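For this view, one protein chain was removed and the others were kept in their places.
So, chain A:
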Amino acid sequence: MRYVVGYTADARGHDAVCLAVALARRQEASLDLVLVTPEHSLFAGTYPPAKNFDGVLSDQMKEWMDEGLALVPADVTARGVVLRAESNAEGLMRAAADPDVALIVIGASSRGPGARFNVGNVARSLLHAAEVPVALAPKGYRRMEPVTRLTCAVGRRAGAGDVVEVAVSSARRRDLPLRLVSLVPLDAGRPDPDGAEDAANLRLREAAASIGGPVSVETAHGTSVEEAIESMEWDDGEILLVGSSRLAQHLRIFLGTTANKILRTLTIPMVVVPRSYTSPRTTPGQGAPTTEMDA
């Protein structure tokens, strides 16, 4: 199993490498540090014609890659990959097309003071198009020790069940404590005539019962997403798991404000699982689909 790490030779790339190491440990996953180099088109009309800028660039890439690989501790296997693509997101998705790749790890864009997460272009494209889970490292993430707890946040939207299943199987496989958080009261913030909150919480409790290890169920409350996220307790070694259908909905409906609020408020890494994500190696005929999602 391999993780594709969106590496850039700056603090953001460093965040991604640290998170990738933290996730790869105990999973025996190896890392592909991917540097994307832009494709220069002749149609760009560069004049006077100067050949070999690519040569200078490739020297620089090599130097950067050496720096990146030096960040990875000896107990984690890693290799460097440089590939050409029109955009960083496209390059990462191409690197992740290999069925052996189980996760893309990137640093969230770090624009704006104080904002831990502020989804950049690369993250946004990936979150809408990637076919494997995407892990987002918050700004300044330097922890490399293995993950200590898994939190899965779900709302009432379609796909919530899938994410819970992914979370349950991941936690079980990694022998991690799992916390299930219901965001239902925050969804739309309106009265709940059809009892969706109860149904969702029931589902979470059922899921909790099915898992052997330590598991807790919480409901997020607050007048805003920000407040709800802030009022909860988060461990340093924790990872938050959410479904992308949920995020996409929010990005579309609230033009990124709600999703950005969750992201900005969070101080821990977040893994976004594609809607109906199942690993290619899912064993058929079993109840809950197992997955290679490694959060």
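By our rule, a contact is a pair of C-beta atoms (placed from the backbone, for glycine too) under 8 Å apart; a residue touches a chain by one contact, two chains touch by 3 or more; residues count from 1.
The definition used in the following text is that contacts and distances are computed from a predicted model.
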Options "Cytochrome c oxidase subunit III", "Thiolase family protein", "APC family permease" or "Thiol:disulfide interchange protein": UniProt name of the undisplayed chain: "APC family permease"
Identified contact with the non-displayed chain, of A:Met65, A:Val163 or A:Ala220: A:Met65
Interface with the unshown chain - residue positions in chain A: 8-10, 12-13, 37-62, 64-65, 79-84, 95
